[in-house]
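Before I ask anything, let me first share the structure, which is written out below as structure tokens.
The complex appears here without one of its protein chains, the remainder shown in place.
Note that the chains are named A, B and C in the order they appear, and that numbering of residues resets to 1 at the start of each chain.
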Amino acid sequence: MRCQVLHIRVSWRELCQGVVRELIGSCLLIVVGCGSVLSANFSNPKVFNVTGVALCWGMMIASLAFTLECHMNPAVSFALASTGQIPLLTCALYIVAQCMGTTLGAQILVGFTPKKFTWSLGVTQLAKGVSPMQALGMEFISTFLLLLVVSAANDTSRGTSEQPGGTYMSTSLKSVSSNLVVGLCVSALILFFGPFTGASMNPARTFGPSFITGNWKNHWIYWLGPILGAFTGVVCYHFLFQTPQKSNTREP
Amino acid sequence: MRCQVLHIRVSWRELCQGVVRELIGSCLLIVVGCGSVLSANFSNPKVFNVTGVALCWGMMIASLAFTLECHMNPAVSFALASTGQIPLLTCALYIVAQCMGTTLGAQILVGFTPKKFTWSLGVTQLAKGVSPMQALGMEFISTFLLLLVVSAANDTSRGTSEQPGGTYMSTSLKSVSSNLVVGLCVSALILFFGPFTGASMNPARTFGPSFITGNWKNHWIYWLGPILGAFTGVVCYHFLFQTPQKSNTREP
Amino acid sequence: MRCQVLHIRVSWRELCQGVVRELIGSCLLIVVGCGSVLSANFSNPKVFNVTGVALCWGMMIASLAFTLECHMNPAVSFALASTGQIPLLTCALYIVAQCMGTTLGAQILVGFTPKKFTWSLGVTQLAKGVSPMQALGMEFISTFLLLLVVSAANDTSRGTSEQPGGTYMSTSLKSVSSNLVVGLCVSALILFFGPFTGASMNPARTFGPSFITGNWKNHWIYWLGPILGAFTGVVCYHFLFQTPQKSNTREP
Partner (left out) sequence: MRCQVLHIRVSWRELCQGVVRELIGSCLLIVVGCGSVLSANFSNPKVFNVTGVALCWGMMIASLAFTLECHMNPAVSFALASTGQIPLLTCALYIVAQCMGTTLGAQILVGFTPKKFTWSLGVTQLAKGVSPMQALGMEFISTFLLLLVVSAANDTSRGTSEQPGGTYMSTSLKSVSSNLVVGLCVSALILFFGPFTGASMNPARTFGPSFITGNWKNHWIYWLGPILGAFTGVVCYHFLFQTPQKSNTREP
């Protein structure tokens, strides 16, 4: 039996696979990504190595988005749903799966690491001297930029991809390159925003470690900023950066 | 209504989109790129992490040039105009948009970062012991090398791209790889020139932070060096490195 | 004369080439990878540079897997054999070759480096405070994630590759991208797990240096964890992340 839950024809099996992929992807992202924060602190407590952490997050996002074809990010799912690229029900299920996945990942991380090095589990928080409004602006602009890049990587009118859909890419070749660009962009953004706000750009990434450590301070920033930024980014891309070929193809 | 402002047939809509893309691209480039300079200083004031900064600029240029198909660099726009790849009017509009974009970006950065860490906004300046002529030579040779790489990445006689034009690439697949090479080249150049001259290679990148901080010392170097270097690079590529297939195709 | 030792039709010559490739690949991987650990310790004993080491391993794995089309990893060979992608005899020969290769590599490394800097030959060991069960879990989850990525990179239903087989990729273009993703994933995983368990994910990588230095402490972890993780990863990918196109193609 097949249904129209996604715009492209998918079976229930595929929807379930998608949700499980979001769950596992978000879980692994938190284990390795937040783990790299603990690791940087463990191997050299005095000089925090933000380069290593930024590369780790970027590479993990590129690898996991390529492998599991998942969003791992409620802001991305919401932005794609708001422009009709995935249906609302799928979006809701994905967001629940993402938050459960990051919570599971944070719990696994607690089990893996020696107690004295768990060090706040890599939860995103504001650096001293950064006001909540500045942090909101940073999360807004970083997710805005991220969604511009994701939209371009996802844009079927640009390249060789034949199947439009909610996942990042369709054919293997495109997917490697596209995901690499998204991953590099995340790494670059962390190299700026990381030391100031933790560079979440992802409500689920903040939710999991916050839930396990009980640190909910300024938590609203990491939902409002990324979701507003993601929505603005997708809309901006579609209205301002729409390539002319695309509109030509549509208007016969 | 369509006009011949660009060599390829473009509508006014496309020209406006191009200008807005330059504005947004330059703005975001400065926010994240100069932000990474502040961030490196914030997280570790004693050991400045030039590797992280170099990777951040390279990744941002690769991501933004892929996403927005923009130059973000008056030296690139000027060099392409001087060889007839984009018309002079487009070039002039792009350069104005780029300078406005970087100024806006620098202003946003002032708003985002805590006052005591704003630290000269990552404005490019000469290190102690570097003479203006040495800096001019460095900016010349780095932009020369950059434009060789941009010309090769842009060369439609080399690969699969079907549409010649003023943007870095046409098809999605080519664009990811080509922009990656340009980004990697920028990262490599910053790893050398960064600590000596700031490795601008881009007059607009220097203009924005200089305008906001009022630091105009040696500003002429960052216009003269990159523009001369870019022009020499494009001419050099076209006369010396022109691939024989290209000339064969032209001469029937 | 041709035999059916591999599922794809291969000659004895090809089997021998495969075994020699595993031997040389594993040897070179240990020489350069473990060498980078010694080098990081040599150039800066106080601040161990895990970023450099992680990038070195990832880049070497990408380069060697692309060049020699080899696994260099008993856990990968075993996982592919367990799902019928390579026959058991080939798998056994590969694993012997891999262990011999890493032992040879470790011996070469002893010859190359000045005595006082050989520093335990980069053998993987548990950091203080990490329990054997935690280390087992870390090796399990990192190899699990690695095999998810390898399976996706290897998945012929996804992309342009025409020849299924036991090697990582078939056509040149796919192979570069696919191996790059695998290499980036390894780098990311080392950035987390490196300081805690050494991030082996590869029994042969631990066997060689252990054999030469005689350090067999907790050696079982580096066989059990990766092999269980690799098997789970491959099974997981095939049952949960199987793309629907693949099953459609199979069921006429």
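Throughout what follows, a residue touches a chain if its C-beta (ideal position, glycine included) is under 8 Å from a C-beta of that chain, and two chains touch if they have at least 3 such contacts.
What you see is a predicted model; the values in this text were computed from it and never measured.
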Using the touch definition given at the top, which of the shown chains does the missing chain touch? B, C
Given B:93, B:189 or B:212, the one touching the chain that is not displayed: B:189
For chain B, residues in touch with the removed chain: 47-48, 50-51, 54-55, 58, 127, 129-131, 134, 137-138, 141-142, 145, 148-149, 151-153, 155, 158-161, 173-174, 177-178, 180-181, 184-185, 187-189, 191-196, 236-237, 240-242, 244
Residue ranges of chain C at the interface with the undisplayed chain: 10-11, 13-14, 17, 20-21, 24, 28, 31-33, 35-36, 38-40, 42-44, 47, 49, 51-53, 55-57, 59-60, 62-64, 66-68, 108, 111-117, 171-173, 175-177, 179-180, 183
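Simple rule for what comes next: only the chains that are shown with their structure count from here on.
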What's the rotation, in steps of 5°, that superposes chain A's Cα atoms on chain B? 90
Report the chain ID whose CA centroid sits closest to the centroid of the full protein CA set. A
Chain B and chain C, separation of their C-alpha mean positions in angstrom: 39
Contacts with two or more other chains, residues of chain A listed in rising order: 47, 51, 55, 173, 177, 180
